[in-house]
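The complex appears here without one of its protein chains, the remainder shown in place.
And now, chain A:
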Amino acid sequence: MESSSLQRQLANLKKSLFDQGNLDEQFYQLEELQDDASPNFVEEVVTLFFRDSSRLVANIEQAIEKCPRDYGSLDALVHQLKDSASSIGAAKMMKDCTVFREYCEKRNSEGCLRSFQKVKKEHSTLRLKLENYFQLLRQVGPAEKATRSGK
């Protein structure tokens, strides 16, 4: 049946997000806050996150290319990105940002460039996976909401 195949896809995608460490417990916390009064809360928050994080990634790109590089400003931007990621439970992004900040502190140019590539990659990956996730959620519809609370 169409709907149960979609539900399976949805469950698998969600499982992969957690198993692969893209998301952590905080994401569940956000889901717990969703209810009939705020039925799209998680998607709204995730949308806000990607709006902010895309801006931050662009600013980091500029800061990294600046000559001479201001590691203090760069670090402040990565800090903001990390904080934002932690609010939605984007665990891998948080880890990547932590490593990035360590290189900033050491003023290690090579390390910063490498970390930034990782951060950008995870940012894209996460965005794609979550877009997929919310699309599936919409398709599966209200029937899914009854079973979604199962972790």
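Going forward, a residue touches a chain if its C-beta (ideal position, glycine included) is under 8 Å from a C-beta of that chain, and two chains touch if they have at least 3 such contacts; residues count from 1.
Methods note: contacts and distances are computed from a predicted model.
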item	value
Omitted chain, identified by the protein name its UniProt record gives, among "Ubiquitin carboxyl-terminal hydrolase", "Response regulatory domain-containing protein", "Glycosylphosphatidylinositol anchor attachment 1 protein" or "Prefoldin subunit 6"	"Response regulatory domain-containing protein"
Listed residues A:Leu23, A:Ile88, A:Leu126 or A:Val140, member touching the removed chain	A:Ile88
Selected from A:Leu30, A:Val78, A:Met93 or A:Leu137 as touching the chain missing from the view	A:Leu30
Absent chain, residues of chain A that touch it	26, 29-30, 32-33, 35, 38, 41, 44-45, 48-49, 51-52, 79-80, 82-84, 86-89
